[in-house]
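Of the protein chains in this complex, one is absent; all others appear in place.
And now, subunit A:
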Amino acid sequence: MITTIFSHQVLALRRQRVLLVLVAAILLATALAGALGWSSQSTIVRVFDEATRQLAASGAPAPPNPFLLKPHLSLLSNMVVYIPLVGALFAVILGHISIADEESSGLGRLLFSRSMSRAQYTTGKILSLALVLAGLLLASFAVSLAALLLVNQGISVADLGRLSLFYTLSWLYLVPFALIGMITVLLTTSRSLALLSAMGAWLVITFAVPQFTSGLRPTQSLNPIIEPIGLSQAFFQATAKAQPLSIVEQYKAASAAILDTAPSVAVMDTVARVMPLLGFVAILTVAAFALVRTHDFSRSASHE
């Protein structure tokens, strides 16, 4: 039964061509990240070459190529921004359309008057969403790999591992947004309100929460000092402690550590940053099961 729901959902997404649009957009974003990385690198190299020529002409020794000092995966650093922006938004849409038909058009009445249990339905839906998101990211992974091979003329096994880990983390980051897309359909009375609520949740998680955690210390981004907050500033201390609640920040920090684009971070610190994300996924999964279990699908159409 779970397999049936799962394969039906994948077929439905494919038929609606939503998946095609999302794959195209994700690939475009990945290619853009690669192009921007390449553009940045070639600019640095051009400036370096020009400086080297001038230094050589004046008889001075040339410094080492700055690009060689940069981690190879820094080429893809923009992906850390695109995943929470573009990827999470698409995950919300996928989650929304995966259940909206059944809830709002009365299809749920047909489905739940059959032998299938609501737990089987929810499991099938969540698994299909997780797989579709994995497929999207796999396509993005392929483009990233191609960009790295093209620009860097090769990739080490360690970098390949880091890249795989980054995409696994990104998948984990997108799953809760798909769940939010699902849950808002069950909590609201119309499709448009559901989509609006899910978008609102995405905005809050992506932009508002980070503002209330590290974003309230704007000087830190310009001049990252270790203890910018005075002991008397209780509010800022509280918001600083709330930083683990910002899954965007946790994702960005963990991604930077994995891609080696941030100063060296202990492995356990990176693992600790992933824990709030895992907790978020767990809470939303339980909520999705509970809501589908108690939702009145008979009221999706008019009743007497």
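One rule holds for everything that comes next: a contact is a pair of C-beta atoms (placed from the backbone, for glycine too) under 8 Å apart; a residue touches a chain by one contact, two chains touch by 3 or more; residues count from 1.
We adopt the following convention: contacts and distances are computed from a predicted model.
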| item | value |
| --- | --- |
| Among "Helix-turn-helix domain-containing protein", "ABC-2 type transport system ATP-binding protein", "TonB-dependent receptor" or "NADH-quinone oxidoreductase subunit J", UniProt-listed name of the chain not shown | "ABC-2 type transport system ATP-binding protein" |
| Among A:A12, A:A51, A:L85 or A:A287, the residue in touch with the chain that has been omitted | A:A12 |
| Among A:A62, A:L110, A:A142 or A:A282, the residue in touch with the chain that has been omitted | A:L110 |
| Absent-chain interface as seen on subunit A, which is shown | 1, 4, 8, 11-12, 15-16, 101, 105-107, 109-117, 296-298, 301-304 |
